[in-house]
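A single protein chain has been omitted from the complex, and every remaining protein chain is retained in its original position.
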Amino acid sequence: MKGMETDKRSIQREALAELMAQWCSEGKRVLAPKRSGGKVDFDRVTSLSEVSFDHVQTVQSPKSAVFPRVEELFSFRSTDGRVEIRERNLDTLPETVVFGLRPCDAAAFAALEAIFNWDGPDRLFSARRARTTLVTVACSRADEFCFCTSVGGGPGAVTGSDILLTDLGQGGFLAEIASAKGRELLSAAGSLFGPAGDADKESRLAKLPAVFPPDAVAAALAGLFAEPAFWEEQSRRCVGCGACAYVCPTCACFDIQDEGGATGKRLRCWDSCGFGLFTLHTSGHNPRPLQSQRWRQRLMHKFSYMPERQGVLGCVGCGRCARACPVDMNILEHIRAIAEARP
Amino acid sequence: MPDFQPKIVAFVCNWCTYAGADLTGTSRMKYSPQVSIIRFPCTGRIDFMLLLKAFASGADGIIVSGCHPNDCHYSSGNFHARRRWIIFRGLLDFLGIDVSRVQFSWVSAAEGAKWAQLVNETSERIRELGPFTGYQRLRGLGVG
Partner (left out) sequence: MNALQEKARELLATKTVRVVIGYGPGSGGQARALFVREAAQARELIFDETCLQNLAVYLMKPDVRQLGKAALVARPATLRTLLQLAAENQLEENSLLALVPGADGVLSLSTFSALEAQVASQDNELSVAEKSELEKFAAMGLDARREFWQEQFSRCLKCYACRAACPLCYCTRCTVECNQPQWIPVPAHDLGNLEWNVMRAMHLAGRCTNCGDCSRACPVGIPLYLLNQKLILDVSANFNSRSGMTAKADHSLSTFKPDDPEDFIK
């Protein structure tokens, strides 16, 4: 989608604050990065003053806007052997604006859509997605964990965003209107936007050279699957928690749980392929009994299976998994090792 | 809240308190009907999580009761339970969960009158504290 035509405007910080106030007054749920206790994470906000702009990346991804960590799929009631199912009323799902996500986060929604709608549309996910608008803020800084440019993205990439804002300094933002939803937002608040000047967007963006070609990774992975020693070496310090999967913007594995007795709810909750229980069969057999096999699965899924089956890379280079990992499993390092490996 | 009838769950051991509560009945002593008794082999079997499960299921107060020290049918189950309760009470209090809603006691098989008094006093105290909505509200929170 590089070189996609976008409608360029400008907006001042005060107008942006007004725009956000307008969304809130319309009853929209606005999720944005908020600083609390030394960490920046997405939370519900009602005013622009609550929003953090100076961080590199939030701890968690914005995926919970469309894929909450626990959600009700439907409720049920069983009486006299008859089960009555009550579907969720999708009309009550909130109209949501995710504000201040990064270009890598916006790109990640394509991966989520590919997974959830792979063999048929996921009703709940699709309804949430349809009600979600992405107003992205481009990156002026990157850290050592960022690698979006190696996986097809960039600090100022518009792909996936409805509107992309780039801070031009002195309270002004370049606003690139990149989708029909973006145009809707614009037409609802046209007076808040001004004409785009001739500001140089590129100069405001983080400089992040690409460090590996994704094709080389996929090609190398194919030959590495049956090399257990390689994966043992890679994953030795992994302790097998789910932090990487839970902060990941594209990880979409879930578990289904029923709560209640004869009357109850069916819930969908996050799960992770890093857990030993993830693939455990009822018989007691576990096809992935070792952590090294589970680590291999994580990387294969993102860099090999997803491109092959869904035509989209399962990693956007946000670096969250590496920042969140309690034992410093730095994915970029591992991917580079794979790209350079000659099995 | 004059009309409030608290739900109290009593986790009791089979050998002492359950027999004591039985004696209360056979002695025709009246006591507060708000208590639901759950019988266990021993206080040592009463997992701390059962108490939280009771609260989550709507209990407003809890009684945990078993054999007096040195009277345990299994010789030391109640001693082990006592240590666990000391720690659990401290943890609950630290988490802001009101431990005065949990009454621990020793009631022997011969103490029918003590059981009646324990239940009555506990019911009265929980009635004054009111429903444990703070805990019950947790159910369902955080589901999107």
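Residue numbering begins at 1 within each chain, and the chains themselves are lettered A and B in the order written.
Rule of thumb we're sticking to: contacts are C-beta pairs under 8 Å (C-beta built on N, C-alpha and C of every residue); 3 or more make two chains touch, one makes a residue touch a chain.
Please read all numbers here as calculations on a predicted model, not as lab measurements.
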- Which displayed chains the unshown chain touches: A, B
- If the hidden chain were put back, which of B:W15, B:F40 or B:F104 would touch it? B:F104
- Absent-chain contact - pick from A:E50, A:E95, A:D167 or A:E232: A:E232
- Item | Which residue of A:G37, A:G169 or A:G311 touches the chain not shown here | A:G37
- For chain A, enumerate the residues touching the unshown chain of the complex. 37-39, 41, 59-60, 69-70, 143-145, 232, 235-237, 239-243, 245-247, 255, 257, 259, 267, 269-270, 272, 275-277, 290-292, 322-324, 326-328, 330, 333
- Message: Tell me which stretches of chain B touch the chain missing from the display.
- Response: 48-49, 52, 56, 69-70, 76, 79-80, 82-91, 93-98, 103-106, 118, 134, 138-143
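In this text, only the chains that are shown with their structure count from here on.
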- Interchain centroid distance [CA atoms averaged], chain A/chain B, Å: 47
- Query: How about chain B: which of its residues touch chain A in the complex?
  - Reply: 142-144
- Query: Can you list the residues on chain A that touch chain B in the complex?
  - Reply: 64, 68-72, 265, 267
